[in-house]
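First the structure, then my questions, so here it is.
Of the protein chains in this complex, one is absent; all others appear in place.
Moving on to chain A:
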Amino acid sequence: MSGHSTAGAHSPASTRRILPVGHDALLVELADGTEAQALHAELVRLRAQGGFPAVRELVPAARTVLLDGLSEPRAEVAARLAALDVPPVPAATHEVIELPVRYDGPDLPEVAALWSVSTAEAARIHSSLEFRVAFCGFAPGFGYLTGLPERYAVPRRATPRAAVPAGAVALAGPYTGVYPRSSPGGWQLIGSTDAILWDDTRTPAALLSPGARVRFRVIGEAA
């Protein structure tokens, strides 16, 4: 996002700040979101192989990864994190999840105006990109999707809506998100999907989890 990391290069350990949190957590702060996604992917891979890091929660966010509930001495984990060689985010470890979308959101005209394009062109731009779930938050199953070029970042709405419908596809800052259920929200609504983002009775309950690749496929038009 900041263009700090060179695509394809391993992230240098020197850009990592490792901060203690409470009595059994560490927050790793990285130069940007791309590096945070790469570190999270590597930690997930290492954990799947067994062993490191033994944690209760592994929580990626905008440019950090939180390791909460460490079961090993924190200083040892911190030393290993500092020395970790992190490869760039692998391109194709996940299947692409396609979300059917209608670009019918009430804020699409405003977003198109910010982008200096027509609404049809805004829809074409958004549906032509591949996104990746950088992290989740706000509500169960709400993913912060990166992939929109920096020039298309848009501000949040000045006045949040009291109720955003479930399935609303929305933009804020560099992120795209889909509301898993009706809730208040301040993002710019550009479209809607019938995909079920969260279902308690489904395994997995969350359609989108960190690292997932996502595309929006236009429906309801001959296009």
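Definition applied: a residue touches a chain if its C-beta (ideal position, glycine included) is under 8 Å from a C-beta of that chain, and two chains touch if they have at least 3 such contacts; residues count from 1.
Everything below uses one rule, namely that contacts and distances are computed from a predicted model.
Between the names "ABC transporter ATP-binding protein", "Biotin-dependent carboxyltransferase family protein", "Sulfur relay protein TusC/DsrF" or "Alpha-1,4-digalacturonate transport system permease protein", the one given in UniProt for the chain missing from this structure view is "Biotin-dependent carboxyltransferase family protein". The missing chain, though absent from the display, is touched by one residue of A:Val86, A:Ala122 or A:Cys136; that residue is A:Cys136.
Although one chain is not displayed, chain A still touches it through residues 16-23, 25-27, 56-66, 68-69, 73-76, 78-79, 82, 135-142, 144, 181, 200, 205-206, 209-210.
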